[in-house]
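Can you read through this structure? Questions will come right after.
Missing here is one protein chain; the remaining ones are kept as they sit in the complex.
Right after this comes chain A.
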Amino acid sequence: MSDSAATISVRIPVRATAQRRSRPSLTPYALVAPALTLMLMMLLGPLAGVIALSFTDYQLGAPSLSWIGLANYHEMFADKVFWISLRNTLVYVGIVVPGAVTAGLAIALLIQSGTSLRSLYRTIYFLPVMATLIAMAVVWEFMLHPQFGLVNGVLREVGISGPSWLQGRSTALYALCAIGIWQAAGFNMVLFLAGLVSIPKQLYEAAEIDGASSAWARFRLVTWPLLRPVTTFVVVISGIRSFQVFDTVHVLTKGGPSKSSEVLIHTMYTEGFEFFRSGYAAALAVVFLTFILLLTLIKSRLADRGAQYA
């Protein structure tokens, strides 16, 4: 986008000056203007706004604000809650990404190798992606209820007394991780299925003739390497999405008990919309954006490498 704007603005004036030396043309700038305006308004403007806000003590609804420099950041780095929520977010990402990627790949492989009912299974596993997570979270709340929940009911049947998942300090975050995996696996499955379909069938036949008789050998020789571009994409997308985890936390635990399931976006929400400390929330948002940016950079770097046989 910015590239093409640059080339146009450079090339056309050169040609224009060759014809009419007196006046540099405004046409290229006029042509780029609508797109540039939209981008400024929708993306760059708000971003700059958030960054600027993070250097102020603005409170939501306050008539004035003052520049306080890095004070928000100093406060944030000294705050225990910030570090807990950052750690929890990283734990969440660290569990949900491998979990959802493996589950998505496994489901995709199973569906792909099946003969009938493929579209039925596809739909079933994709349901969590389409459903409203807030509504689903309520269902999960029932399922994980310590007394009459389905999960503990099943555990009781086999003689294990389950903990109160969402109320226990040691289990709340992991229960949320499980829901996160459940929710993301379907989306990953669809991406993996698309990747699997694009692998030529003859490669499997060649592998079979070359002596790869076990399913694992064929997976290692053909499926896994040819899925690499898709896998990179899925890992990064799952990473970004699980960094953004908020709705289940907000509905089910509100970050509790005693901050054991507090995550970055939830902290941001509490600071910004419950304590109205918009400046401080903006500083949190900047930290969050840095992580997302990092993931995006890794993705574009890896995608370039994987593109050769994608």
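Heads up, the rule we're going with is that contacts are C-beta pairs under 8 Å (C-beta built on N, C-alpha and C of every residue); 3 or more make two chains touch, one makes a residue touch a chain; residues count from 1.
Basically, contacts and distances are computed from a predicted model.
Visitor: Going by UniProt, what is the name of the one chain that was not included in the view, given "Formate dehydrogenase subunit alpha", "NADH-quinone oxidoreductase subunit F", "Acetyl-CoA carboxylase biotin carboxyl carrier protein" or "ABC transporter ATP-binding protein"?
Guide: "ABC transporter ATP-binding protein"
Visitor: Among A:R87, A:R228, A:K259 or A:K299, which one is in touch with the chain left out?
Guide: Considering all chains, including the one not shown, the answer is A:R228.
Visitor: Can you work out which residue in A:A217, A:I240, A:V287 or A:L302 touches the chain that's missing from view?
Guide: A:A217
Visitor: Please give every residue of chain A in contact with the chain that is not shown.
Guide: Where chain A meets the chain not shown: residues 200, 202-203, 205-213, 217, 221-222, 225-226, 228, 308-309.
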